[in-house]
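Please find one structure pasted underneath; my questions will follow.
What follows is part of the complex, with its chains left where they were.
So that you can tell them apart, the chains are marked A, B and C in the order they are listed, and the count of residues begins at 1 in each.
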């Protein structure tokens, strides 16, 4: 028997993942090209800036969500955490807390919420769906209670100005995506922690037998997801100039949809950082394009649904044929 | 009963590397392992044998920190240890190749080999280094596997080899193999044995679990026997024989394992004409009523793919399937089942079982069409049929309502078989039917084969265990690289001839 | 029964909205002043009709002296209100319903509110560009919310009276300020000649105002909002928003409870009261009445 390695006909997944991301980028580009032709205002610098701003928040949520979904979990609370965080940061700023400290406290609150989720899952044995749904419900209540159903007006100009400005011609909000995505990429794809996340999602028993602390990875995944959501809350508060507990309603579904469009499997262990990013911007581009083309709002919903099917379908085709 | 003499071997005075004192494990009311005391000597190969569900895997899981003991002590190198977590076991240099592959399908082979022990530089994974290192390890062990492929793309046998490579890397002092050859063919097994001997030479203590007696006699220095959770004896391999071990295991003697009757061959049931599909090419063979057609070959030779195509699971790309004289379009599994073909697939976890469902449901899944009264399932018949198979195959379970996942490996395999015996068919395709099944039950299953044949059925028996196909098959076909390379009638050639054909030397 | 035992629940459309919190604040104050126990109830979204029906059923089951309700949907609430009115007097506030069983009604006419918004927008456009012409847009928070549809109706009807003004976009959002913001920025991109926007509730006005500020076109594009809070008042002050149509939610809540108590005692009450809608602009915002409307005492 020969001991050399015979090359097999099975294509290595690594390359394939890369190609897969390319397809999605291709679909996004195609969308952009069609829109550039259909409407003159699409390909203007101003609109691209708007587009980048519009997609950035869901994109960051989607990245956090991806960590959780890779562990075969789900985080329904992110929208509520966004809303709650706008209240926290707005309240702190109005109380005169300096911006950096207000932001840090808000992120810490987010982290704490995520740790609570992980605690519920790991220690109390609750399904992720339930514990995050419960937080979703409760957090909105707490936020509404704090604000008494109204909005907290942020009078700190420096804070709100940030969301409007650009750096090197790119909106600050999009830079936030870059700032989050790069470490997220390193974490998920280049560090051993990322590998452990996949292992936990793929086969928690195998991960445990390999000495991976499954609870720790669950804490990391949910902690990051909620912290990213808190970060988005800060961005949203800056963009809207208010804190309001009902904001971010339904964003969890948008984030999960971006994640799944980006090729993440809800059964865990499959997913990337770039996929959800592209997924989020595909959704943002569809909305932007529909607005620019002044599509009737009702038709806009129908078209969004159809496009989601079409895009994911072509992706599936591509994946199957490799 | 305990192995009496402290014993004859030369390093008798040496301190045992690992000692169990009244070790025990309960699952609720089930006592999987009754208090057992046993000492493993430094550098020995210690085999453990026993019936399905006797507690072998349980013992192994206790030693590797997978599950926690409910009583007793473990002494490692003279000091009492907890072995409460897998980490602790790994830290001592204890590792195992478990009976069911416990690896991550979504990660590459290299990532699995190094999982938990990654090479990191500046916080970044050294993927290329690890792939290279993993490839070298695999090559050194003589395993013909690429390190950069996803684990999920490998067959179970290949996955088992990856698990072996992984364990050898961590079990620097003590490695346990739980039925490592179940899915391996002779040549891969030979490589594994070479590896085990090499490890022994390096001073590693080996525990080897198998249902194949000849492997035990080929490898082991000593052997311990478990029966119903009780350690019934330990023997020096030189002081014992096949019959004694089997008698210890099943508490009675077994005259004959391979049950073969002369059954007259009947009409041709199945004929494949130049059948091709994914993984196999141009395969022509026939199966008659009363005949066992054996398919032998190395891992990945294409036998399972062939079977899946015949069963309508995978589409053929060329050729014809002829069923009792008629060319049939095997559209899907249903078509095959309705024609009277049954397939007990090779991977019990992936294809054979609904693990988180009750045994009874698993056994009856193919027959629910037949046991309805009105619109509801006939519950009495459902119970009767499940209990029938549990009884016939000696499936060791408290109830037909227990989940399949709580069964020992061999008992799970019996469920896969029982499911199709329950259904009945004219042609049975058994793909590795006796993987992980104990000797007593094997004999039982072979006897059931004879019964099926007498009732006019035909059998395609795919096995990587040469003695099995060799002894049982009326016609033996050898697959290599997806082609039929040799066919012979019953016992025309020797084991060596057949092996040579399969390897292609 | 002593007055303390008297319970009069108030059921609003959406407890999470500031507007309804002001209504509740008014009701709460009335409860304190009159010694009435006032449970504050309401669905969690203006579109949750079924939720409001359930709440009404539950409230009636508690055998209150009377019920004050702001029906979310005209026809759907009709039958349940008629049903409930068999056991308790029902006082309607804010919006109407297809039922003749109301003992009394205190409403603002949302259609009228929409008309006022249209007039305000045209005036603002004229002030900015000197002419009563140009392209305008409408942003509605969510589809199918009764009061928002009425505002839209009034706005479109009134706009038709100005031939120079063209409604180029009529958009629905999803109730989120960020969506309102995104829609507004896209409207500005797609319609460079846009001169005015009507954002027909609080949240949309916040988003639209923020978009004008973000794109620096507050001078060029006039914006009319509906309802008010600190944020919108700020926008009004700095000119981002040109006018706010405000109702008198506090009074609606207060008078609703007051009327209900009277009705429960069998006193004669007025069958219909219009609490009115007013346009507050940067120019008149400092007037005393404006200040009262803009800064209701919530607590």
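In the analysis below, a residue touches a chain if its C-beta (ideal position, glycine included) is under 8 Å from a C-beta of that chain, and two chains touch if they have at least 3 such contacts.
The structure presented is a predicted model; accordingly, all values stated were derived computationally and were not measured.
**Student:** Only one of each chain type is drawn here, so how many copies of each does the whole complex have?
**Tutor:** Per the file, total copies of each protein chain kind: A x2, B x1, C x1.
We take it that only the chains that are shown with their structure count from here on.
**Student:** Which whole number of Å gives the spacing of the CA centres of chain A and chain B?
**Tutor:** Distance between chain centres: 44 Å.
**Student:** Could you tell me the distance, in whole angstrom, between the mean C-alpha positions of chain A and chain C?
**Tutor:** Once rounded, the distance between the two centres reads 34 Å.
**Student:** Roughly how far is chain B from chain C, centre to centre by C-alpha average, rounded to an integer in Å?
**Tutor:** Here chain B and chain C have centroids separated by 72 Å.
**Student:** What parts of chain A, by residue number, touch at least two of the other chains?
**Tutor:** Expected reply: no residues.
**Student:** Which positions of chain C touch chain A when the two form their complex?
**Tutor:** It is residues 15-18, 20-21, 143, 168-172, 174-178, 181-183, 185-187, 189-190, 192, 203, 206-207, 210, 213-215, 229-231, 234, 298-299 of chain C that touch chain A.
**Student:** Write out the stretch or stretches of chain A touching chain B in their complex.
**Tutor:** 1-8, 10, 12-14, 186, 190-192, 195, 198-199, 201-203, 205-212, 269-270
**Student:** For chain B, which residues count as touching chain A in their complex?
**Tutor:** Chain B residues touching chain A: 64, 66, 85-87, 90, 98, 102-108, 111-112, 115-118, 120, 123-125, 135, 138-139, 142, 144-146, 148-150, 153, 187, 191, 503.
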